[in-house]
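Omission of a single protein chain aside, the complex is shown with its protein chains in their original locations.
After this line comes chain A, so read on.
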Amino acid sequence: MPTATEIILIGGSAGSYTLIAELLEQLPSYFQAAICIVLHRNRQYDTQIEKSLSRKLRRNILSAVDKMDICMNHVYFAPAGYHLLVEPDFTFSLDGSEHINYSRPSIDVLFETAAQIYKDKCTAFLLSGANSDGARGLHVVEEYGGKIIIQDPNQAPIQTMPLAGQRETINPEIWNDSQIISFFNKLN
């Protein structure tokens, strides 16, 4: 599969899993971009989410592996216990350095590194969560010309993360759940 020239990032924590599962379910069978997701979770649960989603959606949902090519039409999750980064040669790298915003993987780390490589070919979503990880990264995406979308705080089960995203960014789009789902449904 060719390397992805567009990337879609999703960051979420508490309260975001249902929406993530729902939007992945809406994906067409083929799309151009690569989708990369950081979902805060306990290290003990390791790759359960990828496995159960793969079964449910009948498509390969991958846990990103170090130095793996970032391919179009693929969905990747950051593995528990590691930061996920995008490298200039359009591969992933993993990093076990300090937690950022008490999180590893940190949404900020993926957003910041992906923004600097994919620039205006980068779209980032920040969803429900109980801390402010991802807000700064969202601003970096916007500064490098990417598109940023925040889940409507009124619809997010936990508002802290979307609200932080709104505070830290200049011109985010605020979308309700059905707008977000329809975006993924209409990908090509």
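FYI, contacts are C-beta pairs under 8 Å (C-beta built on N, C-alpha and C of every residue); 3 or more make two chains touch, one makes a residue touch a chain; residues count from 1.
Definition applied: contacts and distances are computed from a predicted model.
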Candidate names "Oxidoreductase", "Thiol:disulfide interchange protein DsbE", "Protein-glutamate O-methyltransferase CheR" or "Probable chemoreceptor glutamine deamidase CheD"; UniProt protein name, chain not shown: "Protein-glutamate O-methyltransferase CheR"
Omitted-chain contact residue, chosen from A:Lys51, A:Lys67 or A:Lys119: A:Lys67
Sole residue of A:Ile10, A:Val75, A:Ile107 or A:Val140 that reaches the chain not shown, by the stated touch rule: A:Val140
Missing-chain contacts mapped onto chain A: 65-67, 79, 82, 85-88, 93-98, 109, 112-113, 116-117, 136, 139-140, 143, 168
